[in-house]
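Each chain you see keeps its place in the complex, though not every chain is here.
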Amino acid sequence: MSVHIRVVTPVIPTGLTEAAHFEGILGPDDCLDFVEIDKGPSSIECAFDEMLATADTVSKIIQAERAGVDAVVLDCMGDPGLRPGRETVSIPVLGPCQTAMNLACTLGHRFSLLAVTANMRIQFENQAKLYGAWDRYTSTRSVEIPVLDLCAQSDVLKEKLLDAAVCAITEDDADTLIIGCTGMVGLAVDLQTRLHEAGWSVPVIDPLPVAARLAKVLVESRLTHSKRAYPTPGKKLIRGYDGSALEAFNG
Amino acid sequence: MSVHIRVVTPVIPTGLTEAAHFEGILGPDDCLDFVEIDKGPSSIECAFDEMLATADTVSKIIQAERAGVDAVVLDCMGDPGLRPGRETVSIPVLGPCQTAMNLACTLGHRFSLLAVTANMRIQFENQAKLYGAWDRYTSTRSVEIPVLDLCAQSDVLKEKLLDAAVCAITEDDADTLIIGCTGMVGLAVDLQTRLHEAGWSVPVIDPLPVAARLAKVLVESRLTHSKRAYPTPGKKLIRGYDGSALEAFNG
């Protein structure tokens, strides 16, 4: 069964996200495309950035369903628009953070996040509480590199990721790791290998590819998020979103 | 000490909110004004509505600080914009739901929400988890009247509130109640009196007035939310918010 999954990248285009990031994640017959938003921030590093991105992200989710896409995957660990997005559509909408945290509960006993900066800790703690993963959440360690500098510093990034991972394992007793920013997509396998060579056999979850593959599993299994938990909004007077897909709920 | 507190009502003007709602809440020398948003929904009943309201709500919060207001109180139990709003300003920003839940922990042992509709339950459960009030959260009971019909049905509303309150007390063992929608502002004392007459001595919290008074306490006590928990965003490229106060963080 071939599927069409769409990645919604909740930042405005700056060249950071490329189709190449998503090649090979799904099968040769599947389609995994991506779309960036028109209105919002150039990166998401706090609740304010997330707020700027959410409305247009949900608009893209609605457009995806209209275009016949089978499922949507968000491209940010803040899972911006996850709840309103799920309310507005029936196709599966997956957040990489929620997916990775719940999967980490299946793979190990205590998981840690490897974040870009330390002030993501509170966001991840809040998400773990909301996603029912708090019992296993262990810690957040960071590389202290802003999202927009990740590419430029790709060399030091790998070293800092390794350092952060070893701290999580040896100081926090983590046994499962999650890459804490989808801007670091593709680095999990290398980190996992280097940790293994260093004597630490811990899985390192790359949230976006895992979420995309799980999205396909949901489609194959005829599953989606609970519409009872995320009921479709009724129409009401809305001002200020003319021309966007959100207008569908205006009336 | 006299203070200037601003209520930010996160819905577009429909005549529902009036200055009269806020008269007498603070002292004669204090100023308690309110502002509605320009872009957003006409009421907030789900995560989608909340999303529509958040950006302009935060814009109003930023404008309030610039105008020399001492503190801001949100006028919706979803506390829309609480986190991004606190990131963007230094003056206290209070959400009525968070304030009421934490106060309920001080007044009793188990608290319940009296909501407009049953599907608010999940939102309140999520908020209780995020606000550290989960241990005391007991249940959500509802009157099943949409926000925009509250005025029209004000008579039946009082009866349904009493019924919901009695259910929460007798079936869920609640001993403290919170009015679950700021559109029902002003009904708490009457409900508390009728419950008392019926033999139930339980406090009924009216979230908005309590939040406004607590906001004054914070100003008097030279306290605000922790900026370490809600750090100020750095500037970055933002598109689509020209002309709003949010532009202050564009660059």
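Note that the chains are named A and B in the order they appear, and that numbering of residues resets to 1 at the start of each chain.
Here is the rule we use: contacts are C-beta pairs under 8 Å (C-beta built on N, C-alpha and C of every residue); 3 or more make two chains touch, one makes a residue touch a chain.
All of these numbers come straight from a predicted model, not from anything done at the bench.
In this structure file the full complex is assembled from 6 copies of one chain, 2 of which are shown.
In the analysis below, only the chains that are shown with their structure count from here on.
Averaging Cα coordinates per chain places subunit A and subunit B 30 Å apart.
Subunit A meets subunit B in the complex at residues 12, 14, 38-43, 45-52, 54-56, 58, 81, 83-84, 87-88, 119, 122, 126, 129-130, 148, 229-231, 233-234, 236-241, 246, 249.
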